[in-house]
Structures are given as C-alpha cells and as structure tokens.
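All protein chains but one are shown in place.
And then subunit A:
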C-alpha cells in the first residue's frame, strides 16, 4: 500500500526534520523561490527586525540600497540618531501593511492629508514617522520638505531595487477618523496630541492586511516589474496592546495573522517569497533562547542564526548564484554603506518608546 507521505525528504517529517536534531543543526527551513545575488539591489523596509536583515546583508557585501543616505560630515552616531542608514529610505519603522501602502501611494502621487502634520510645543512631527528627528522639525515647511525627500527616496528604491525585503510587524494601529489615514504610532505617545474623537484604534484583520499588501505589491510591480518581494514577520512581541486583550495573546493574534498573510502572498505570487525568521526565533524548538531576558528583544546570536539559515538555504538552492565575493560580481559598492557607529547593534524601535508608559 502506498500514500503521499511515503518517501518524502527528511525535512518533511518531524522525527527526522526536528526531533532527531539539535535545534542549531536544523536545516532546510527555507526553500527560496529565487536567488538573492551579489548583484541584486536590496531594499529593506518594515518593522524593527528588518533592520537586522539589511545590516546582515550589508555586512556580507550584498548591495543594500540606501536611497536616502546620511548627508556628508554627519558623524555615524548622529546619522543613527536621525535615522539615516536604518532602512533603504528614511521612513523609520513601517509596522503595518497599511502604512507601507500609504507610504508607497503617497510617494507616487497620492494626496498627503494634513492630519499627518503634528505640532508639539512648537516643534513639528511627521505622523508617518514621528521619531525620525529626535526633537522634531523646526518648521512645518521643513517637515514637509523632509517628507518629500523621503518620498523621492522611496521612488528611487522602488525603481532601482531588485529585491524588496519587507518585515510585517503589527496589526494594531491608530488612524485618523476623518481621512482614514494611519499613523505610525498612536498620537500623543512620541509626539502629537491624542484626540479620542479623531484618533481611532484598529486591529487589522487578515483580509484587510492581505488587501493592503496586495495593493502595495501591485504598485511596486507596476513601477518595477522585475522587483521580487521577500517577506518576513517580526518575531518581536508587542510592546503594548490597545486591544483589551493580554499583551501575550494580543501578540499571538497579531503575529499569526501576519504570518498567514505572508504565507498566502508567497503562495499566490511566484515573485513573492517568505523567509521564516519568525519561526527560527519564536518556535518552541529553540526554547526561547534567542530572546533577551525581557522575552521580547532578540539577541544578536539569534539574528546570526537567522541569517545563517538565510545564506545556507540560498547556497543550497542556488549554489552557483553570484555572491559578493565571487570575482567582483556583485561587489560591495556605495549601495552597501551603512552608518558605522558604536550603536550599530542597536535596532531602532520607536515602539519601544511605549515602554515609557508601562506601569
């Protein structure tokens, strides 16, 4: 008698794929759909964890595309403080699919509503990225000009990139009731003033996230038909939830929804892939060993393991792909430069600021 579960590769069985191995010996967790080569121009965006991926790729000489580089003479620590060299453009963390969609649509011409212009004590903050300048902007005009520069950088990245790495982070969000525009963070936390009538909470559901991601991907591909998309889900738990649930269950609700969306997108599009950094960090097989004592932050060893899987699985699937160190192919160029600073290991996470409100 025969059936489909006979003769599968070892990774298909829990016993041989997981149970028989030390967790640090697991392999083949990812079957990449396309090679990431030394010649690719890699765009990174998303939540905190995407910073690790960009940094690791850059460190290995891959062509990480910095479309909004730090201006000349800026010290590395200042560049980091002002959010240069963190993502491919100076958006700060993009936590939700809706905000990614908003950024892309606005960069390519959609109207920017005034509700995104925040003022706090005479300083101006961008509701799309309120923590981008530590003390806000001096004038509204300056803030808008800076945002326009970011839009230009997004256009450049979309037009010139070849792999768009996006890390899905959160489902919970705050939006403007009148315009339905979503904010990067809840007004009043980092900047701005919270208005209960104007600012509403929303916990995105699967269908909505899928719709937003499809719209974002469609826009990217319309501008750059060659762009491939590599999705990850941030393994970093929520700092706080406004859902009314316990933050632990709210985290599961959020991450599982995002994970499902990522899977569905990867299954639906041949140019979209999902890399399982989320599983590598969160799965019980690893017993939480990659989390810091606060059970939230991911330690550098965890990032190393994640990226080890990334490159190992790429090597296994595409052993002949052009690598950064192969005969000058894909050699590290200006695209790969990232802010070299003493805090280079620190991931910028505006959400972390919410911790200040934790009792």
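As a working rule, contacts are C-beta pairs under 8 Å (C-beta built on N, C-alpha and C of every residue); 3 or more make two chains touch, one makes a residue touch a chain; residues count from 1.
The criterion applied here is as follows: contacts and distances are computed from a predicted model.
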Notebook entry, point to check: Name the absent chain by its UniProt protein name; which of "Iron-sulfur cluster assembly scaffold protein", "Transketolase", "ABC transporter permease" or "SGNH hydrolase-type esterase domain-containing protein" is it?
Noted result: "SGNH hydrolase-type esterase domain-containing protein"
Notebook entry, point to check: Looking at the whole complex, which of A:137, A:278 or A:291 touches the chain that is not displayed?
Noted result: A:137
Item checked: Selected residue (touches chain absent from view) among A:11, A:59 or A:74 -> A:74
Next item on the list: Would you write out the residues of subunit A that touch the absent chain, in ascending order?
Entry: 71-75, 78, 82, 133-135, 137-138, 142, 145-146, 148-149, 151-152
